[in-house]
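Heads up, one of the protein chains got dropped from this complex, but the rest are sitting where they should.
Going in written order, the chains are labelled A, B and C, and every chain counts its residues from 1.
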Amino acid sequence: MPTKLVQAELVKKQKLITNIFKFSIFSKELVSCAKPGQFLEIRVSNDLVPFLRRPISIHSIDKENNIIEFIFQVKGKGTEILSSKQIGDNIDILGPLGNGTFDLKDYKNVAVIGGGIGVFPLYELVKSSPKDVETNTYLGFRNKELVTLENEFKEASSYFILTTDDGSYGENGFAIDYLKKDIEKKNIEAIYACGPMPMLKAVKKLSEETKIPAYLSLEKLMGCGVGACLGCNVMNVKKGSYDKVCKDGPVFLAEDVEI
Amino acid sequence: MPTKLVQAELVKKQKLITNIFKFSIFSKELVSCAKPGQFLEIRVSNDLVPFLRRPISIHSIDKENNIIEFIFQVKGKGTEILSSKQIGDNIDILGPLGNGTFDLKDYKNVAVIGGGIGVFPLYELVKSSPKDVETNTYLGFRNKELVTLENEFKEASSYFILTTDDGSYGENGFAIDYLKKDIEKKNIEAIYACGPMPMLKAVKKLSEETKIPAYLSLEKLMGCGVGACLGCNVMNVKKGSYDKVCKDGPVFLAEDVEI
Amino acid sequence: MNTQINFAGIKMKNPVTVASGTFGYGREYSEIFDLSKLGAVITKGTSYKPKMGNKNPRVCETTAGMLNAIGLENPGVDYFIENDLPFLKKFDTAIIVNAFGGTGGTIQDYVNVCEVLNKLDIDGVELNLSCPNVKAGCLAYGTTYEGVKEITTAVRKVLTSKPLIIKLTPNITDITIPAKAAEDAGADAISLINTLTAMKIDINTRKPILANNTGGLSGPAIKPVAVRMVYQASKAVKIPVMGLGGIMNGDDAIEFMLAGASCISIGAGNFVDPLCSIKTIEGIENYMKKYNIEDINEIIGGVQMN
Partner (left out) sequence: MNTQINFAGIKMKNPVTVASGTFGYGREYSEIFDLSKLGAVITKGTSYKPKMGNKNPRVCETTAGMLNAIGLENPGVDYFIENDLPFLKKFDTAIIVNAFGGTGGTIQDYVNVCEVLNKLDIDGVELNLSCPNVKAGCLAYGTTYEGVKEITTAVRKVLTSKPLIIKLTPNITDITIPAKAAEDAGADAISLINTLTAMKIDINTRKPILANNTGGLSGPAIKPVAVRMVYQASKAVKIPVMGLGGIMNGDDAIEFMLAGASCISIGAGNFVDPLCSIKTIEGIENYMKKYNIEDINEIIGGVQMN
């Protein structure tokens, strides 16, 4: 799975909700080897401020049309510049990155749980799952205004629950609580999670209690994105040494990592 | 002559020749007190790179329409960003700056000599000179491709000579040599100059030989542009101490300064 | 909401000052905003006799910063007393005079100017032991414990009626050493950082851009170094710290104050935006509102180390 450095064309740009943009990129090279859960390191401009690339997860992969998509929230100067790109512009992308991916293996009945902007990286897993795999999706958002991708996930999932913390839309409460309720009766074999740290911690705990393996997508401040700088370390408790989120992850088996 | 910090609208933008842009800015505040030979300190963006403001001379002042114009060459990142501004954008301008201006005083017969991109700051002086003042203008360019503002200066001047170093347009040779030939027979009382250092040095020498006062517009790397940082010093040989190009200049009597 | 601070006996209406050498004697920027809004004006470095400074070029831009090698040009303290002090007194702001030893740069030269300053109607004196661009004085004292202590002691003897701030250089292995020396010798406060010695070469002419060859690097580029040193110095001494180095807005100012600065200075930021200091005051107030901070003094040194 070689890393590629490409200048790839932005062919479609959508604003999903305030400050959240979906970019569709045409790139045979990236699509040819991208997997669910991987990420891209994006240089938003040739200027020296902002300095580093921005790691952004892959949202979906369209092998037929050679389109790779990512969704990002405008949080600072870097993502602001990125959001100002126009259709037809080339985007400087290093990727696809990460050896720890969302991998369905041979599971036939899985739970997918995402929170807030953490739902985006889970989509390709659900979308590309074979027909004989039951995908039970639990998405949580803070409130109605922040809900995104409801229809996309609903359509791709075998079962779908959407929650808001304040009950302003969908079910009231946390997605994790709905997953907990279902986990036994639905015979879940594996959990795939991406979201804020409290959610990931809750998923890890659930995994420990139920012995059901959970795969967590982690986020860390990164330097290189390829495993050279060792900036994005996470403790691998099995090995007793640090793993690299960029290279060994970003998706890890929950029981392997200290979060 | 108070200094003003304004956000003023770019109302017209023209590309004169490759890499040279003329910006027309609407600003009552700037126009109300601007004088020929003064300059503006322009912040090209709110980013930290490039860091400092760019000092750019005033090209023309239209008091009737409250338009102030400047012309600049794209030389680096800063001027490149400036050149990308669109009509309707606000430009962050500190100015008008400089107490040493192109001042006609009571002269009735003057020479104006400019070289290359140094011709722009001389235009307002010529344009605004009273009808009873003879303005003899000598403009020099490296070659035909670099000639700008020929018609504007020709129209505004009583007498007009354009030279190119390689003879590819206008008269062949250096503007200074044509001025030298004319200076006695035309009874020139004062010289106003802006251009590359060899031209300014030649004008200073001519002034020394002929005892005709020469006013030189100087250019230095600047920090603040207002006289606070003392970055743009030039030796005032009469005072035996440094003057500030930004505050005491940018126009100096040639005999006062060491160049 | 209180933004007033008492900095080593200098009362300021807010913790925002303007750094020596970036603001002249206030006259130029007074055309753009009311100096009475500032916590304090710190003057251009001033010596007993006038000083000429370095040849041109003296400044150039770098990535997210700039170099300067002015060489402490100034008209001398007598000129200041006659022309600039009466002007500055018209504003309701603290006046801190930055002082140094002039062309000679001897301890006696430092003492001479401070003897004069001691009698003036000013609020404090900042002693420059840290300019990297002069041949004599400054760094000759500023980089050792003994040097800082000796000159601070000498100045302290004549500067009996004004708060004394020692301005420190970052061109040093251990910033706590001159900080402690200043405290031990009776200084009332320290300010840091001055600029980092640096050089930019024009690869076309193959010459350094500055006539002085080297200059001092300032601006946002070096802010993380300044924050680190402010933290270290403020932990090492009990006297208060003025923090500076690349501050461009209220958030930057808060970062320095959390690190241990009681007040801060805007330096190169004044050149980029003449209203930088005023906007910084607003930014500090906005932060206070956001986090419900009643008194700005509460956040000084409030960083919680990991």
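Assume contacts are C-beta pairs under 8 Å (C-beta built on N, C-alpha and C of every residue); 3 or more make two chains touch, one makes a residue touch a chain.
Everything numeric here is computed off the predicted structure, so don't read it as measured data.
For the chain excluded from display, the touched partners among the shown chains of the whole complex are A, B, C. Touching the missing chain, out of A:I17, A:I87 or A:A228, is residue A:A228.
Touch with the chain omitted from the figure is made, among C:A64, C:L117 or C:A185, by C:A64.
Interface note for the absent chain: among A:A34, A:I58, A:I71 or A:L94, the touching residue is A:L94. Of the options C:I222, C:A236, C:I264 or C:I278, the residue whose C-beta touches the omitted chain is C:I222.
Taking the whole complex into account, chain A touches the unshown chain at residues 2-5, 43, 48-53, 94, 220-234, 241-242, 247. Listed for chain B, the residues touching the missing chain in the whole complex are 48-49.
Hidden from this view is one chain, which touches chain C at 55, 62-65, 67, 143, 171-173, 196-201, 203, 206-208, 210-214, 217, 220-225, 227-228, 231, 246, 251, 254-255, 258-259, 287, 302-306.
In the analysis below, only the chains that are shown with their structure count from here on.
The touch graph of these protein chains is complete, with an edge between every pair of chains. Relative to the centroid of every protein C-alpha atom shown, the closest chain centre, again from C-alpha atoms, is found for C.
For the pair chain B and chain C, the distance between mean C-alpha positions equals 36 Å.
The distance from the centre of chain A to the centre of chain B, each centre being the mean of the chain's C-alpha atoms, comes to 57 Å. Here the CA centre of chain A is 48 Å from the CA centre of chain C. Of all residues in chain A, those that touch two or more other chains are 48-49. Chain contacts: chain C has residues 63-64 touching two or more partner chains.
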